[in-house]
Every structure is written in structure tokens, then in C-alpha cells.
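The complex is shown incomplete by one protein chain, all other protein chains being positioned as in the whole.
Labels A, B and C are assigned to the chains in the order they are written; within every chain, residues are numbered from 1.
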Amino acid sequence: MIKSLTTSREVLLFAAIAVLLGLIATRFPGFVAPSNLADVFNDTSPLILLAIGQMIVILTKCIDLSVAANLALTGMVVAMINVAMPGVPVAVILVIAVGLGTLLGMINGLLVWKLDIPPIVVTLGTMTIFRGIIFLLSDGKWVNSHEMSATFKAFPRAEFLGLPVLSWTAILAVIVFTIVMTRTTLGRAFYAVGGNAHAATYTGINVGKTQFWAFTISGALAGLTGYLWVSRYAVAYVDIASGFELDVVAACVIGGVSIAGGLGSIGGALLGALFLGVIKNALPVINISPFWQLAISGSAIIIAVAVNARANREKGRIILKSAEQAA
Amino acid sequence: MTTPANAIPDRLQTPWESRLKSWEALLLLVAIAIFIANSFASPYFLNAWNLSDATFNFTEKAMIAFAMALLIISGEIDLSVAAIIALASTAMGAAVQAGAGTPVLILVGLGTGLLCGAFNGVLVTRMGLPSIVVTIGTMSLFRGISYIVLGDQAYRGYPSDFAFFGQGYVWWVISFEFVLFAIIAVIYFVILHKTNFGRSVYAIGNNPTGALFSGIRVNRVKFILFLLTGLMAGIAAICLTSRLGSTRPSIAFGWELEVVTMVVLGGVNILGGSGTIPGVVIAAFVIGLVTFGLGLLNVPGIVMSIVVGALLIGVIALPRLWSQWRQR
Amino acid sequence: MIRRKFIKAAGLGLATSLIGTGAMAQDDMRIALVVKALGIGFFEAAAKGAEEAAQELGGVEIIYTGPTDTTAEGQIEVINSLIAQGVDAIAISANDPDALVPALKKAMQRGITVISWDSGVAPEGRQMHLNPSSNPLIGNMIIKLAADHLPDGGEVAVLSASATATNQNIWIEEMNKVMGNYPGIEVVATVYGDDLADKSYREAQGLMQSHPDLDAIIAPTSVGIVAAAQAVEDAGKAGQINVTGLGLPSEMAGAIESGASKSFAIWNPIDLGYSAAMIAHALATEAATAEPGAAIPMGRMGSVTLDDTNSGAMADPFVYDSSNIDAFKSIF
């Protein structure tokens, strides 16, 4: 279990982040101050949460392009509930957010499982449908800060042991899903299904059902993040987190999750998200025009996938080596 | 054993029979239904100029969709097409600042498209990387370069004759863009369905290993497909830039998914191996008609996207649901 | 009916762009109010104002429309469908000053009256432009709001909307012109939040990190100012960093209360929408002509006088602070 957390790929990425932080520190030492790093982590938390879900989906050889739309829809729904009924406690809001997100994830999962539609088509479709539903629900109107209740907005910001709840949620998710992925049957089934669907069937694992659960988890995390996002930025509208799904996929790819399925870890997704988070937060601080950000993260994706491909290159059967040993 | 082998007929169905039962036929019915519904829903629909204006909603995307269809049939994908438009448009804008005339602008636009396509192609075919990830990366990279070059600025001041490509009319209501779209559709129809190259695209998409073992130069074909996709993005960049008369780095944002949607709606299997150009042409019209028809009713764009999203899932799900239901 | 409309439009397309379509007696005049994106509170309020104008004029139908995200391509599709419907006038707040010109030119050729308001279009793409207020006034106002609370000078930063938003850029330009009047005030950075709440929030956070001594954030955009106020509040710097600029009282009430913002300014968006509709109607009915020096009536808002680029200003911005916020926060 420890082994799966610390493969060489993650060490490499960790080193890359450390080097990056070092470089930033030479230009702006304040960036690596613990309090600032905590801010960066807090800021990256939504990306971490979504990357965990996305990683599980990609692990099963699927992709979920609807996460950001799911987040936005769930966020809008809880925001509207809060406006309509400011008295609803945060605990109930959380349940609704996770529940609705789960439901939306299940819709994706069912279409993939029962109708065998390619995941990219399913989630491309639901992505636009979810966004459209937000528009229909809200009539295109924004839910603004002043309309939300104080407790609704306070939850992600509340500090506990010096860190905001938003950060704790990400940390908790990392821990929980590390255990799920390494120590439970379902977690291992995700790896099995993506690694070799044929073999998984022979092992008694239902491939479609496992993919369904992956989408469900991804949806649940997107729903949770939906509430956290909306309450943290204190605004909800149709286009929140627009295009964020690509950041999420990018975080996974940088974190060494193989798009071909079966390879990846929670640690990788976490580090991939942090890598993007550090870049995003550092650029304005070290006075590089924010217009560079897109090109940098694009290059990071290309480099990451090239490095991973090199590491995973199919090894030969090494017939000769054994010949030399025998000789 | 006694059956003589020469009893094998060439075909069991005539080409017309199989065409009638095809996806394209179904899609054509959908298109006709939408056309009729639109004519009833809005008094402004059946009007030559309005229909002509409506084509601008899809012609540029469809041009890319043809090349993308071939790429997807071959089992690859290019999500960087919209970013290539941005980069090609930026390059043209920079050329204008340097005093270039329209012919040079065309070359710059096409050249940038080809270069970007080649870059994708090299990463995918030479380094053996998965195209979906590579092109998510280059999608950020290409547009990122536009942002670095342009930042918060915009390029304008395109020569007046350059406006023809996006705003010109060839004859009466027939716009230059529409003519270009039609010509490109015919060219891609011939490439995919009438040439050896098209046959190898299908072979590769169905079984890349088998195609390689059959002596097809798989990587060369894929590389050419990436080049073509880049080239088409370059052509679309010329049209769009001409139509807008200016360049910003956010130009054509999000088009890659609309192009993929068009291709998939056209019956191209996202997993590769099957699909036709007529299907993509009809899908382009379906999307164009839906968005224009709803636009005439002042339905917000996002609601149209629900319709398109539902169409996308529905047209694939319904036949499967039907066959599942029949098996009961 | 369809044919008639078409012939009418095509025939008038030959005439000069300044000639309106002249509403048919039995038809309602249709004025399209095209906004940057649907759902933004500011524009919703403007739409209310336009409806008010329509009521007052009678026989006028307002089509309130726009894309769902702030792109020029989206607005072009909207404009194309408006042309197809043969509306009588388009009043647009543009996402891009240049990219919309060809589409709007086409509209004018088909005999549609085109004006821009709030965020303008290049002169060849419209008949006139209505600034909510005079640009120099706004430029001066936003820096004055910050400076008033910094008697000893200090560092301020600007959080703008998208980099291509014309109005934002002009205001910042005007602001820079009058910086000499405010000694000790230094603009340390200009960042862009693209009128997206989360991006604006992050940009504001970045400003606080990179400029620890920051005293004020000026956000001349209603989305940016709310996000910046939230970021300052979350950083526990309410009272230390003053967020000011242009915002809506309803959205900024919380920030005034928490002290994250001491004051801000805005013109009345209802008045703006009202005025835009009035002007569009006046031009479309040929009751007025858009030419330099002309005064175009705007109903209860008086009239606007056009300068040599055919643009004019509606009214002065109004300042809101803790003393008057409660009276306005429920209005817009």
C-alpha cells in the first residue's frame, strides 16, 4: 500500500514541485512561507477533490467531461435552496449537494453501463445538458453573495487547527480514497477493470458496474465541490467553473494517471493538482504575466505524458537476457 | 465441402439497400423534420437571406469536422483545433502588423495550421503518445502562445479585400464560406470513400495492428491526418478572422467540443473504424438548423446546447434501447 | 408577410444607414437589447429599464437577449438571428469592439438601427454610442474613491474585467490621466478577472500576496468588485484594504457592512437601459438623427448630446456608502 503511493513517478513529480517552489522562492521568498503555501493548498482544494474522482474514472478507461458542469449545477441548486430557505442547516445542504452530485454521476454511469455508449460521448452530452439545466433553473440569473446566508458562506472558510474546512475536506478525501483505492475490493476492481477488462470479467468483476461506481464517485465529489465552490466564491451562475474539466483531466495526466486505464494513484492526482495550483498561484506573484499560464500548463501536460510514456514503455520479453544467464 | 467456392456473391445487399438502412438516412429524416418544424415555428425561417446567414453558424466548424471525422475514424482525436484557430489567427494578425497583404495572410494562416498539425502528429506518431492527452496539452499550449503574444490586445486592421473570405458572397445569397464548405465536403467525400488512402483510414481505425501487418504505413497515414486537421483549422481561422475582422486570443473558444459533437452526431464512431462524410454533412445542417431555428425564437444559446446534447446521447442511445427492448 | 418584410429590409438596405425602418402602423416596433451575457444583475436591471421605456412609449416590444458567456462569436450568432427576424433596432453592450463590426454593419445595411451602450462598438459598427457616464468623470471617480480614504497616499491595484472590454480600458486610461492630482497614490498592478467571479477572486488574492502593502483595490466592474470584496473579507483584511470601484448596491451591501468596501459608485443601470431603449426608438422612428452635435431625447432622463465620434454620456455616477446603501440595496 505504501508502495503504490510512492512509485518513482510520484517522487519525480514531488521533486518537480519542490524545484518549482525553489525557483519561485528565489524571486519571491514570501511564496514559500507556510501560511502562503496553506493558501495555495486551500485554493487548489477543489481541483484536488475533482481530480480524485476523475482519476478513478480514468482508471476504469473512461473519462468524465461533465464534472465541472455537475459542480455548477449542484452549486446552483444548493445556492437557490439557501436563498429560498435560509434556515436549512449546512449539514442538510451538504447531504443535498453530495446526493445530487451522486445522482448526476449515476446518470453518466448508467448510460455507460447499461447502454454501452462511449464515456466521452455520454459526458460531452451531459456536460451541455447540465449547464443548460442550470440556465433553466436559474433563468440565467446569478445568486449573489448578499443573497446567501452567512452560515452557508461560512462553512468552507471556518478554520480548524489553522486550516480552513475547504482544505480539510480535500485532505479527508485524499485519506479516505487512498484507503478505498488500496484496501477495498471496489478500489482494486477499478484498477482491474482498467488494466484488463477481459480478465476482470473472468475474475468475477462486472466491468460496466465498476465503471458505473467510478462515475458515481466522481459525481459525488463534484457535487460536494459544487457546494464548497459556490459558498467559497459566494456566487452561483451558469458558467462557474466553465472549462474546469480540462484542468481536472490535466491534473490527472500530470499526476501520471494513464489515459489507457489501470494506472494511477490518489497521490499522483494530488500532486498533479498541486503542480497546477502552484503554477496558477505563483505566476501573478512573481510578476509573470498571467497570460503565460495557459502555455505553461499546456507544456506541463505534454512533458508529463511524454515522461510517463517513456516510463511505461512496453518492456520486451527479454528472451536474450535469460540466454546470457543460462550460458 | 461440395459447395463450389465461386458461389460466393460479391454482395448480399445492393448499395442502395444498405444506404436506406443507414444512419445517414435516419439523420436526414431528423434534419428534414427540424426544417419543417422551423418553418412552422418562425415566419422568418423560410427566407433565402436568413437561411444564408444561418450557414455561418456551422460552415467553419464543419470544415474542421470533415478532417476530424477522418482522424476519429482512424482512432485518434484532435482537441487542439480551436486553439490552432487562435494561433493561426494571431499569426495572421501579426503579419498584418508587419504590413502583409491578403495573399501572404492566407499563406500564414494555412502554414500555421499545418505546423500545429505537424506538431501534434509528431507527438502522436513519433513518440507514440495518446492523442487525446497530447491535444489537450497542445490545446493549452497553442492558445497560450496566442495569449503570450496578444495578452490583452487585439489585432485589427485587416486589409479590406481580406474580408471576402468570411463576409463575401459568390452569387446572390451564396456566401464564399458556404461554397468553400461544399467544395471541402466533396473533397473529403472523395478522399474517404473513393481512394486507397480512405480505405487505409478505415483499416487503421478498425485494427491498427492488423493494418500495420497488412503493409499499411500506419504512422504516415495518421501524421497526414493530423496535418489535414491542422490545415482545415487554418482555413477555418482565415474565414473566422475575416468574418470578425479582428483577432483576440479567445477566438473560437470551446469550438473543439462543438466540432467533435458534430462528428459524433454524424455517425462517426468515437472509438474509430466507422463513419461517413455525408453523415457529418447532415449533422452540420442538423446542428445549424437547430441553433438557428431556436435563435429565431430568441431561445438562449445554452438551451440550444441542451437540445444538441440530448440529440447526441439520444441518437446513440435510442437504437440501443430499441434493440435491448426487442431482445426481451 | 414574410415576403413583405424581406422586401422592405432589402429595399431599405440600399438607403443610407441612418434611415430607420419606420415601424408599420399595425406592427409593434421591436427593439433588441443585446447584453454581454445573460444573467448578470447589472444587465437584468438594464432590461427592466428598457421595459419601462417600452411601456412609456407604447407599441414597443423589447427583446432582451445575449449569449450565455461573454464571447463575440456568441453575440454574432445572436445578431444574425435578430437580423433574420427583422427587428427594428439593436442596442448592444459589446464583448468586443471590433469583432462585432461586420455583423452590425450587415444589420445596418438591412435597415436596422444599431446603437451601442455601456461597452461600445467601433464607430463604423453603430450609429451612436451611449456611455453610462462621461469617461473622464468615471476615470476620476474611481481613483478619487480610493484616494479619499488614503490621505497619506498608498498602493492601489486595478482589477478589471476582460482585457478587451472597451469601457474598462477607457476608464483606466482616463484614470491614469488624472493620477497627477492624487500625489502619493501609486497604481502597482492591473489584473483581469474576465468578469468571472472565481477568476476575479483568485486575481484579488494574487494581488494581496504579491503586494503585501496594498491599500486599495479598484474594480470598475460589478463582478470584480464583489469578488474582490469577498477575497479581502476572507483574507481577514476588511478595513485594511479598501475595495472600491463600480458595483451594484444590492450586491455590495454585504461588503459595505463588513468594511471590506468603504464606498463605491455606479450609475443607475435601470436608467441606462431606459435611455438606450429611448434612443433606439428615437433613431428608429427617425425622430432624431445620430450625428455629431445632435441632442437625442431620452424621455425622463433628458437628452444626450453627441460628440464627434457620435457618442454621448448619460449621467454622472452616484456614490454609495454606509450612509445610503440601505436605501438602494433593494432597488438594484
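Everything below uses one rule, namely that a contact is a pair of C-beta atoms (placed from the backbone, for glycine too) under 8 Å apart; a residue touches a chain by one contact, two chains touch by 3 or more.
Here is the rule we use: contacts and distances are computed from a predicted model.
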Protein name (UniProt record) of the chain left out of view, among "Ribose import ATP-binding protein RbsA", "Cytochrome (Ubi)quinol oxidase subunit III", "Hydrogenase expression/formation protein HypE" or "Acyl-CoA dehydrogenase": "Ribose import ATP-binding protein RbsA"
Shown chains touched by the chain that is not drawn here: A, B
Contact with the hidden chain (one of A:Val92, A:Ala154, A:Ile179 or A:Ile303): A:Ile179
Chain not shown: contacting residue from B:Ala41, B:Val122 or B:Leu212: B:Leu212
For subunit A, residues in touch with the removed chain: 1, 3, 179, 182-185, 188, 191-192, 195-196, 198-206, 262-263, 315-323, 326
Subunit B, residues in touch with the chain not shown (by the definition above): 3, 5-6, 8-12, 190, 194-200, 202-203, 206-207, 209-217, 273-274
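As a working rule, only the chains that are shown with their structure count from here on.
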Euclidean distance of C-alpha centroids - subunit A vs subunit B, Å: 30
Centre-of-Cα separation between subunit C and subunit A, whole angstrom: 37
For subunit A, residues contacting two or more additional chains: 135, 140, 238
Residues of subunit C whose C-beta touches two or more other chains: 38, 68, 192
Subunit A residues touching subunit B - in the complex, by the definition given at the top: 63, 65, 111, 115-118, 120-122, 124-129, 131-133, 135-136, 140, 238, 243, 246, 249-250, 253, 259-260, 289, 291-302, 305-306, 309
Contact set on subunit B toward subunit C in their complex: 42-47, 49-50, 53-54, 56-57, 151-154, 156, 163, 166-167, 243-246, 248, 250-253, 291-292, 295-296, 298, 300-302
Footprint of subunit A on subunit C - complex, ascending: 37-41, 44, 68-69, 191-192, 196-198, 201-203, 205-207, 209-210, 212, 226-227, 229-230, 234, 250-255, 329
